[in-house]
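One protein chain omitted, others in place.
The chains carry the letters A and B, assigned in the order they are written, with residues numbered from 1 in each.
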Amino acid sequence: MFSSQNLISIGIAALLTAGLYAIMSYGLAIIYGVMKVINLSHAGFLMLGAFMTLVYFQWWHLDPVAGAFINLPVFFVAGWVVYRVLVRRVATALPIASLLLLFGLWLVIQNLAVAIWGGEDQSIITPYTYKALALFGFRIPVTRLIVFGVALAVLSVLHFALGHTFIGKALRATVQDPTAGLLVGIDTEQISAMAFGLGTAFAGFAGSLLTLLFSFNPDFGGSFQLKSFTIIVLGGLENLAGVTVGAAVLAFAESYAVLFMRASLQNVIAYALLVVALVVMPGGIGQFLQRRS
Amino acid sequence: MKPALTLGHVTKRFGGLQAVQDVSIEVAEGHITGLIGPNGAGKTTLFRIISGAMRPTTGRVRFGDRDITGLSPHAVCRLGVCLTHQIVRPFLDLTVLENVMVPAAFGSGGRIANTVRAEALDVLEFTGLSARRELPASVLTLAERKRLEIARALATRPAVLLLDEVLAGLNPSESERAVHLVRQIRSRGVTIVMIEHVMRAVMALSDRVVVLNYGRLIADGPPTDVANLPQVIEAYLGQRLEG
Partner (left out) sequence: MPRARIAVVPALALGVMLALVPFLAPRNITLLNLGFLTFLFVAQGVAWNILGGYAGYVSFGYAAFFGLGAYTTALLWLGGWPPVLTYPVAGLVAAVFSLVVGVPTLRLVGPYFSIATIGVGEAMRILMLNLDRITGGASGLNLPTSVPSKGWFYLVALVFAAVAISVSAVIRRSLFGLGLLALRMDLEAAEGLGVPTALFKNLAHTMSAFIVGACGGLYATYLQFVHPDTVFSFTQSISLVLIALIGGIGTVWGPVLGAVVFYAVQDYLQTRYPTFHLLVYGALLIVILLFEPNGLLGLATRLRSRTPVTPAGTRSAGAGAERPA
């Protein structure tokens, strides 16, 4: 079980998972970073992203990856609307109000999904779902490679956009200091709406990618959402770049933990890490290690 | 006379920034000590360190004989050192009376339930807020909120009261009233340290003035002496232009 072959194989799987985790958590990170809002409807949009992909697949035979890119604008609009109609109204209230509001939204979305699609598991089977590639002596499922590749590509574009476009810089500025942002003429209303839209867009996008790897039902999303929280806390709550760090830490911790515990207990790692991270290292792993040194 | 409060080489660093550098002060019992200095000099930070809301990076805070460095705020309060906030923070959904009952119940010394209300009413009387006692704190004017802030601190029966800019934002008549209140508090035997920007008031009230600039102590003495020191004038007005 502890052979180097096995260990490397696990490592590769962890790396691929990290890519997925990063793209899945980015939406949450953007919304939190810009608006300091904890988006508990993230799970709902992940799930909806998956189901919309199912619809595209069933009606137009669209590949889930294509579905993911279609979801980007669709969910962006949805997020924008949610912000304007709901979130904005509790913007001045205590943070717990927006948390509960979005939680309510999650419940509604979940139930709508049940009403439309029923509660059973669904999956999307493509011609390449069961294929694997032999790379360096390891068999890697094609789907995992695709998800990783797409995630990596999109994250790179995102990184570039954040650093080099006006909107990207405005977003990062607001994350660092909303008041200063206001003072230099950034319209925080617009930026918040944009952030919520982007965050939701990425949730939908990630949801599509998830269909390549998992089967899904309306309850789907909850555990991914909690893992996303773990990831952004590990990465440092106001640190967009930290998301990749957090994703890697969680992916590797989960993957290697299976060597020591039952697979069914795997999610407990994320939940335990979440609580530990919140209590012990609220500034993220980076800050924690820095303070120790 | 034994000092009520002693700060020994207190330093506070935030990452690379030195907010407070090697400050040592002895606060005389029963006196009013003014703490002045330009904005950002570290005055409120010093208050927060004394009250326990923040730990100093190095240095110690003593209350009488007792080392109170690093104690939690509620423990410091119970020992007899209480802080008012620069930006007032009333419990908005509680009435004025309830606002004062909280510290009356939990401040220094234990209390039996039936004296808490009486104590609170007493303090309200002293600070002139009795008429407003059944109103929610949210409807008070700024001047009243400032008085409520002081009332709450007084209800903890402090030996040392840290007043952070109690005169800020008050018009002349409200200011006068506040100054009078501070004098009355002192006459009850409470040691007062006050951060203030209203120079006239500080100089008139204080027995002694301590000046902070960029986190360092630059002067310590009677108000008239300190006001004329070149380094103090420089701190506020900037360096003299040559020629």
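One rule holds for everything that comes next: a contact is a pair of C-beta atoms (placed from the backbone, for glycine too) under 8 Å apart; a residue touches a chain by one contact, two chains touch by 3 or more.
Every value quoted in this text rests on a predicted model; they were computed, and no experiment measured them.
Within the full complex, the residue among A:115, A:133 or A:259 touching the omitted chain is A:115. The hidden chain makes contact, of the residues A:134, A:184 or A:279, with A:279.
The residue touching the chain not shown here, chosen from A:15, A:97 or A:152, is A:97. Chain A meets the missing chain through residues 38, 86, 89-90, 92-97, 99-101, 103-112, 114-115, 119, 222-223, 226, 229-230, 262, 264-265, 267-268, 270-272, 274-275, 278-279, 282.
Where chain B meets the missing chain, the touching residues are 51, 53, 72-74, 77-78, 82-83, 85, 89, 91-95, 98, 101-103, 105-108, 113, 116-117, 138, 152-153, 155-156.
Everything that follows uses one rule, which is that only the chains that are shown with their structure count from here on.
Measuring from the averaged C-alpha position of chain A to that of chain B gives a distance of 47 Å.
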